[in-house]
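Here's a slice of the assembly, chains where they normally sit.
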Amino acid sequence: MMMRLSPPASGRFFQATSFDAHFGGGEANVSVSLAHLGISSAHVTRFPDNELGYAAGAFLKKHGVDTRFVQYGGPRLGLYFFENGSAMRPGKVVYDRAGSAFDCLNPDDFNWEKILEGVRWFHWTGITPAISAAAAEACRQALSAANKLGIYVSADVNFRKNLWRYGASASEVMEPLVAQCDLIVCGPPEATECLNITPPVNDAHPFIFMAEQLMKKFPKLKKIIATRRDSVSANHNRLTGLHYDESGYMESATIEITPIVDRIGGGDAFMAGYIYAMLKNMPIRQALEFATAASALKHTFPGDVNLATAEEIEALMNGNNTGRLIR
Amino acid sequence: MMMRLSPPASGRFFQATSFDAHFGGGEANVSVSLAHLGISSAHVTRFPDNELGYAAGAFLKKHGVDTRFVQYGGPRLGLYFFENGSAMRPGKVVYDRAGSAFDCLNPDDFNWEKILEGVRWFHWTGITPAISAAAAEACRQALSAANKLGIYVSADVNFRKNLWRYGASASEVMEPLVAQCDLIVCGPPEATECLNITPPVNDAHPFIFMAEQLMKKFPKLKKIIATRRDSVSANHNRLTGLHYDESGYMESATIEITPIVDRIGGGDAFMAGYIYAMLKNMPIRQALEFATAASALKHTFPGDVNLATAEEIEALMNGNNTGRLIR
């Protein structure tokens, strides 16, 4: 989890005399979203043992996430600077996360068997093993413990090209990790970069091609899900949930999102929505619509995390998309 | 009139560290809008005799409303908390108005014959008699005085299901009050809840059906008007004015409103626009277009009240809807 610093409203970095602060990160966003959905969730990470680290921990607590396993120590809190886009102007992220407390974690400090005791689901993202050899090792140990304990494992493959700087290639690290997962969020670009699977150019359904190949390559894998984002402008996207499992391919209804308040964390909200739906034993079609609606609603909240309740997501999933005032 | 407290911009209540404050309320919004249109108007109410009550009174004064008949006393100022919606996410209102100074008014404190001396028009809304038996009684006395003095009376029927808690049913109170009106703002849902008139399911024109029945039921009634709000999203609505009188049914042109800055008070701006138009003797068609344009412009101002001038409303009514900069 990082602190995000953004110039207010539509201002540029060049103009900023103050920055709005939010906290967020792939796995943390999923935990927070689940907590708002009423699912008990914990986040495992490492924050620096300073005031910024405590503020990060307090953010998780405020949102109802269990922080019992958060460690405090190490050099600094990862940051990212985010400039909002507008109309045809893209938003911009300047990452400033190198050398964070999380980068420098010691894998031996996490006793995964204890952490995962009584847990039903474990989720990780491809950002963690990309950060440092130590983080990748911690991820490896966590997956190993999760598999041993029979916990359902999901991953968001999430390739970031400006990470992966510690020497290992994305695919050599990610493939064995993905091999231990039950469900992944993955689109063709991530599959290419991290999992050595590339749909042929001009394939009519690259997601389906990819998903079929992934299922073959990783026998434990049961589901591959993703969102397709059609970008009309920085303020207007269309979102569709994609779903592949043994029963084949399925797409959700497409949701129009305009205006977008904050698009960061949309994928994490999708993942959290899907986890919630599975834990509630929703049928697949409904689970996919729920996850997609969750992701769409995330775009209407400032910050990285989804604050929507299950009731709000269900209302949208059931077609209540006109935004009429609730008195 | 209440104080409205809103998290800034698109934030949730959960995230708020400050609240933007506005003042508003059905009848007050009409008074303020008329004052901005250059019509001399007074608001009669009761505020608590404390700093928040004085601020409420000062708000009316600032906007040019005559506050001579405002009483100060009683327990508290009514509040409501309003969270802006965004895209498909609905805005939310959390009312906190129970036990207000207005609820606890003493009907005998208002000498309506004196208050209404020299007045041309009296307007009230269905929120007032819904609040408490005392408020309903004050309303009854006001209407009686207005009728005695031959003053034109309008009402916005305005049903709020979370009010009406003092024992009386909406219809038993509202029917005799509406019977004393010349004009009402009313749509089928309000007619059902408050006036015991329900268009048959699948009626092609429920508004027309309702209006015909209302005219029959309430012989004094000369006009029934309303707006139809087609909600594309929380930020994008389409607004049409509806009008029924002895000459039959009429609709205004539909106005596209996107983005909406603040949709609260749209109905009150419509009413104020129509009152203005009648006081200026506009032909019916023009009056309806003026009222609809007034309501549409309201959506572009932060706060509950319409700040548009007659000149601005006329420009929009005459088709100048492109928002081109005026230098």
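Order of writing sets the labels: A and B. Residues in every chain begin at 1.
The rule we apply is simple: a contact is a pair of C-beta atoms (placed from the backbone, for glycine too) under 8 Å apart; a residue touches a chain by one contact, two chains touch by 3 or more.
Model, not experiment: these values are computed from the prediction.
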item: Full count of same-sequence chains in the assembly - 2 placed in this view; value: 6
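The working rule: only the chains that are shown with their structure count from here on.
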item: Subunit A and subunit B: spacing of chain centres that average the CA atoms, whole Å; value: 45
item: For the subunit B and subunit A complex, residues of the former touching the latter; value: 9-12, 14-15, 85-93, 95, 160, 162, 231-236, 259, 263
item: Subunit A to subunit B touching residues, read off their complex; value: 255-261, 296-297, 299-303, 307-308, 312, 316, 320-327
